[in-house]
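Complex shown without one protein chain; remaining protein chains in place.
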Amino acid sequence: MHAMEQGSVQEHGRSRKPSKIWVINERVRVGLAEALSTYVMMVFGLGSVAQVVTGRGAFGEYLSVNLGFGLGVAMGVHIGGRVSGAHMNAAVSFSMCLFGRLGWRMLPVYILCQLIGSFLAAGTIYSLYYDAIYHYCGGNLTVSGPKATAGIFATYPAPYLSLHAGFLDQVIGTAMLLLCLMALSDQRNQPAPSGGEPIAVGLLVLLIGVSLGSNSGYAINPSRDLGPRIFTAIAGWGPEVFRAGNGWWWVPVLAPMVGGVTGASIYKVFVELHHPSPCEHRREIEDEAEEEAAPLDMQKNLSPEVCV
Amino acid sequence: MHAMEQGSVQEHGRSRKPSKIWVINERVRVGLAEALSTYVMMVFGLGSVAQVVTGRGAFGEYLSVNLGFGLGVAMGVHIGGRVSGAHMNAAVSFSMCLFGRLGWRMLPVYILCQLIGSFLAAGTIYSLYYDAIYHYCGGNLTVSGPKATAGIFATYPAPYLSLHAGFLDQVIGTAMLLLCLMALSDQRNQPAPSGGEPIAVGLLVLLIGVSLGSNSGYAINPSRDLGPRIFTAIAGWGPEVFRAGNGWWWVPVLAPMVGGVTGASIYKVFVELHHPSPCEHRREIEDEAEEEAAPLDMQKNLSPEVCV
Amino acid sequence: MHAMEQGSVQEHGRSRKPSKIWVINERVRVGLAEALSTYVMMVFGLGSVAQVVTGRGAFGEYLSVNLGFGLGVAMGVHIGGRVSGAHMNAAVSFSMCLFGRLGWRMLPVYILCQLIGSFLAAGTIYSLYYDAIYHYCGGNLTVSGPKATAGIFATYPAPYLSLHAGFLDQVIGTAMLLLCLMALSDQRNQPAPSGGEPIAVGLLVLLIGVSLGSNSGYAINPSRDLGPRIFTAIAGWGPEVFRAGNGWWWVPVLAPMVGGVTGASIYKVFVELHHPSPCEHRREIEDEAEEEAAPLDMQKNLSPEVCV
Partner (left out) sequence: MHAMEQGSVQEHGRSRKPSKIWVINERVRVGLAEALSTYVMMVFGLGSVAQVVTGRGAFGEYLSVNLGFGLGVAMGVHIGGRVSGAHMNAAVSFSMCLFGRLGWRMLPVYILCQLIGSFLAAGTIYSLYYDAIYHYCGGNLTVSGPKATAGIFATYPAPYLSLHAGFLDQVIGTAMLLLCLMALSDQRNQPAPSGGEPIAVGLLVLLIGVSLGSNSGYAINPSRDLGPRIFTAIAGWGPEVFRAGNGWWWVPVLAPMVGGVTGASIYKVFVELHHPSPCEHRREIEDEAEEEAAPLDMQKNLSPEVCV
């Protein structure tokens, strides 16, 4: 999806040599958009969890959380889509770098701004639902137990889940995310319709929540999980947020990196590498054109590269 | 979104000098559309609450109310979208004026018509669900208690919510609304697809309900809240509708004004101000064009202004 | 929406004089499409009710019925959209005739085919859920009581609803339907995006179910209600289906006719009549064009009529 369609950022780590000031300006521009995108996604996402938990089912159910994160992602893409690409996810940014669609020099900017955005969003939701949280748990901020509230902000594994099964869970979840993101942005296949990218990505995240969420809350995103976890450590839940679930915290940080690259590679190996080259494709069409008019939807697959 | 794309109205308070009769006609035209938009949104929105409350859960749940207001807003935008802009929300109209997208002289027209629309919608829902309401509460119209029905029409805060927390709740909710509306209509970023604006705005309102609704029922709109509240005061619930929740009524009137401006400003500061100027942008593209064909989606960002 | 965009059918009752055989062929063509559209909508709609009733909540809830009818309508519009217009509703066809968008001579064809479609759909659902219905009610097909199953096919009012309140309910529901349909197809306002008409109409029907459905099951459509009711009278529920609810059956037949015309008229009076005439509009734009390029979205409002 995102960065893929957007030229300016990608160029950074590569060929053209822009002036130093322009580079700094550009980083500020991209960083601000990425931070705001992530902030918006996280306010909506965390808000939906807070509402379901503190409302004891009167203000939504598990599906509301899926909607909150799914549509939250869609709005996030609207906020930063054509500026930063609105990754809002360190695993996405990392995969983009690895596949040459984002300069490595931009990676720290993206990750830092994502973490700032999600940290601030956790703070916003904490302020907004302060009364509701205290009313719900009686002022006792716990990470586990019947009135646990730490799960509003960061993810924790189900009690039955072993750590390596949890790692696999996060790898597969993020692999499915990147695999589908690759398809949604592959202009030589059946991509998201132009202008419909935000909602397509949002529905994908909703779908992952509906299908792959019950084991450990589908973080599938280091930036989504780590920022709010740090916030809760500071805001009153204490170091237990890092100890819970056998020291679960590092799983949604590391596993999505592995999963993201895996998923994107699978798409490349199964589909993208086998696309006919534009030239082959063009020649084929020209052959057919001698007999009958080429169908429109094949022509639009032609990229403007020169064929010899 | 709305007024932004529509030229005629904006002109009013500004440069061109149309004849007096044309101005009056135009106000009538815009006012009628704005009133009908708001009426349609409110009939659907209030109807969904009435159905959930009087049906005791057999005809929908909290999510139905989110759908009712979300899709109701979408239909409202279809009704008045290209005539009045279909603000349906005094906080939106106020922000549009402040940012120069609507003439101040039109503000009273918008607010008045919105209030008339939502007042009449409350009346319609009262007539439509009259039997259901009386069957539910046994003819005793109350504002609080187990069989309260005033909440069908206007919003009331949760019992645990302090007044200043409620004010913050309405500020943040409306800020998220305007922040995202700015992005959805920013043609130099990733806006709602052409023709898809109504459903995009509808999904945004649904999302706010899913994420930021449990504290006080997400009025985030003075016109949505005040009109029906006045109706209930007259129709049998009495002055208690203004006293309940420590005199809650003024919060959803004032806080959204503050929040709307805040949210729109945040988008401006974080994203809009940093867009490259069209000329810069064009020159950049022309530079690249010497080497390779410019990607299509960058070209469409160019506005037809003259660059020197 | 539908018939409005489609030229051939409208012509019938009017100016051009096609050969008799062509007229008969055309009626067959339009009638078959209208019947199949209605059939598809009704199989999906009635199926969703059957599933919720006989599944006792394990296979869906009230919202599923809203989805079943909403998306069912969308699929129906895909089936017959550009052939018959896919009204699937006698109240829509009647309003189209009254406003000159369908020849009166076609009205009986539409209504008859709609009734055949919905009758056959009731038969299909009865066969499909025969085992489930008998398992649910123990073979005792009743119209009211705890194990009533007639409500799977036709609508019945809530016990608390008086007959005149039910009439009002159906008038208002259908008025909202037609009011919004008029807006969705008004090319000089903010219509449904091209190609997105089916889903827009589907979401509208979903919305009416979410907001205006609990009083009497939102028939808002004589064709949807009468066909299946006749089927149940024959299939084993007997004449009680016409007696229940104080002889409710005629309300969803007559009231939608009144409501449809009312709703369409309201849109006309509040919005459509006030659209600037194309000539006015064009001149205005030409004036502006002297100063700056006219925005694209205004130009597309121009119809190709001659302005002098």
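A, B and C are the chain letters, set down in written order, and residue numbers restart from 1 in every chain.
We take it that a residue touches a chain if its C-beta (ideal position, glycine included) is under 8 Å from a C-beta of that chain, and two chains touch if they have at least 3 such contacts.
Keep in mind it's a predicted model, so treat the numbers as computed, not measured.
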| Visible contact partners (per top-of-document touch definition) of the missing chain | A, C
| query | Thinking of the whole complex, not just what is shown, which of C:S144, C:S162 or C:S194 touches the missing chain? | reply | C:S194
| field | Contact partner of the left-out chain, one of C:L71, C:M182, C:I208 or C:V253 | value | C:L71
| remark: Residue list for subunit A contacting the dropped chain reads 61-63, 158, 160-162, 165, 168-169, 172, 176, 179-180, 183-184, 188-194, 196, 200, 203-204, 206-208, 210-215, 266-267, 270-271, 274-275, 284, 288, 293, 295, 297-298, 301
| message | I need the residue numbers on subunit C that touch the omitted chain, in ascending order. | response | 5-8, 28-29, 32-33, 35-36, 40, 43-45, 47-48, 50-51, 54-55, 58-61, 63-64, 67-68, 71-72, 74-75, 77-83, 86, 124, 127-132, 134-135, 193-199, 304
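Note that in this section only the chains that are shown with their structure count from here on.
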| request: Indicate which of the five shapes (line, ring, star, complete, other) describes how the chains touch one another. | output: line
| remark: Farthest CA centroid from subunit C: chain A
| remark: Between subunit A and subunit B the C-alpha superposition rotation, given in steps of 5 degrees, amounts to 90
| field | Shared interface positions of subunit B, touching two or more other chains | value | 61, 63, 193-194, 196
